[in-house]
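Certain chains of the assembly are absent from this excerpt, and the rest are unmoved.
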Amino acid sequence: MLRRFLKPTVSSISKRAASSIITEIHPENDEVAIVKMNAPPINALSKTFLAELELAIDTLEKDEDVRAMILTANRPGIFSAGLDIFEMYGKDKESLGEFWTQLQNTWLKLYKSPLMTVAAINGTSPAGGCLLSISCDYRVMADHKKFQIGLNETKLGLVAPPWFVKPYVSCIGEREAEKALYLGTLYSVDDALKIGLIDEKVDLKENIVDVALERAEQFLEVPDFARIGTKQSITRKDTIEWFDTIREKDVAVFQHIVSDKKVQGALGMYVQMLKAKSK
Amino acid sequence: MLRRFLKPTVSSISKRAASSIITEIHPENDEVAIVKMNAPPINALSKTFLAELELAIDTLEKDEDVRAMILTANRPGIFSAGLDIFEMYGKDKESLGEFWTQLQNTWLKLYKSPLMTVAAINGTSPAGGCLLSISCDYRVMADHKKFQIGLNETKLGLVAPPWFVKPYVSCIGEREAEKALYLGTLYSVDDALKIGLIDEKVDLKENIVDVALERAEQFLEVPDFARIGTKQSITRKDTIEWFDTIREKDVAVFQHIVSDKKVQGALGMYVQMLKAKSK
């Protein structure tokens, strides 16, 4: 605890640097940081948002006092609605490539982080929001009847990339994942718990971040060296190594598909609809 | 609907061309075809049967109006009893190779079909019959206490080939599959549902093809491009690519094993038994 008075805290640094990501040290346990996604209204994953999230995780990893992080939405309701459509509509190939590379970097940062990572899913979490959740080490979700989670890309006419699907299969199994991907399923909280997409549901009367803290503390009872070694050299090793072999081509595929006139047409209609709604 | 009057329907073509496979367009939804296996008494997978099934699927794939197919037995009771023993008994290596290659082709056609495929399992479905079922995108099975399903090859002294086993593992998981393969388990409908080998059981009072249609229509709410891309480039991609690397050797292994004198002896006794029964 003493260190809070001796050096600038992570939270004070981050609050200055990154407005869409707020990083705080948990008041009850200074080994645990809270990373709050703060890009209203839907925490869309824009290039800037993703760069700030990557930086926030990187900063915490370099802080030798921090061993765990809780990823949550600053405002409950929407955890993250997924990729920012404005990064995909009307952009040239270069911009598309930069956006996708940033998404890859941020994902890999989270997925292989030496920090123990808990997703405190306090809102709906489709597509890219689901990806962030399933890339953490543990998932608790607020038990709200309207909250949903899943890789629903096909419902929007898109194909979830293979590196979204690997951790999805890891959580819910091959068959459940195949069915859900074909249908673009968004699971209710109860269904997500039943199939293993989340580890636990949290009553709305409880503070979800406090529950996440309790779980993180259980994982921190294991020495960091052993937990990190297991994560990076055993359970997530194959996916991390495989990702390195496909990431370049994955960018090219994204650029190619999203540049397609039909896809741009569909995105354009969607953007018009969003603008009409927001008036 | 109009097209029915303007061009020969798939069903009329197929009825002419292939007696062991009957293809019809569903009367309530002309995007959905029904493929009825019609080789009494047991829908044994002979070379001719398999060639006709491959052709039927191929014809449907080329019909731009058709988006889904329901695979079922023309007569309830036996979905398919699996490979035709008369293709294996007393045949030379060349014939064995041709038979196995046809089985591979038909399987691959079904497994990677761009059509949304539903198995309407209205009878017992061992071995090769189970393979057809687990290669579809969705499985409903009639809730009859005598109906069974599973890869029971070991009970007959045979080893299920690795490409039978991949989709089996995908449905029921590694451990359940290992145990079932060692024991040659045939699951009851309830057990099949419990372990995920089928997705749903259908009361005998209901029309199983109508239930299959309803499910197909749910999958068809997703744009074809996204569903097909997910199937061929994501969930089934690894198995499709891997199959290409092993299929030649797989034919040679089959020829070698089935040409063995002991195996021929066992098959011969089995054939005698069948002939005695049928008198």
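Per-chain residue numbering starts at 1, and chain names A and B are given in the order in which the chains are listed.
FYI, a contact is a pair of C-beta atoms (placed from the backbone, for glycine too) under 8 Å apart; a residue touches a chain by one contact, two chains touch by 3 or more.
Only a predicted model underlies this, so the values are computations on that prediction, with no experimental measurement involved.
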| item | value |
| --- | --- |
| Assembly copy number, counted for this structure file with 2 shown | 3 |
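Here is the rule we go by: only the chains that are shown with their structure count from here on.
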| item | value |
| --- | --- |
| Centre-to-centre distance between chain B and chain A (centres being mean Cα positions), rounded to whole Å | 39 |
| Of chain B, residues touching chain A in the complex | 116, 137-138, 169-173, 196, 199, 218-219, 221-223, 225-227, 229-231, 233-235, 237 |
| Complex interface listing, chain A residues touching chain B | 153-160, 162, 165, 173-179, 181-184 |
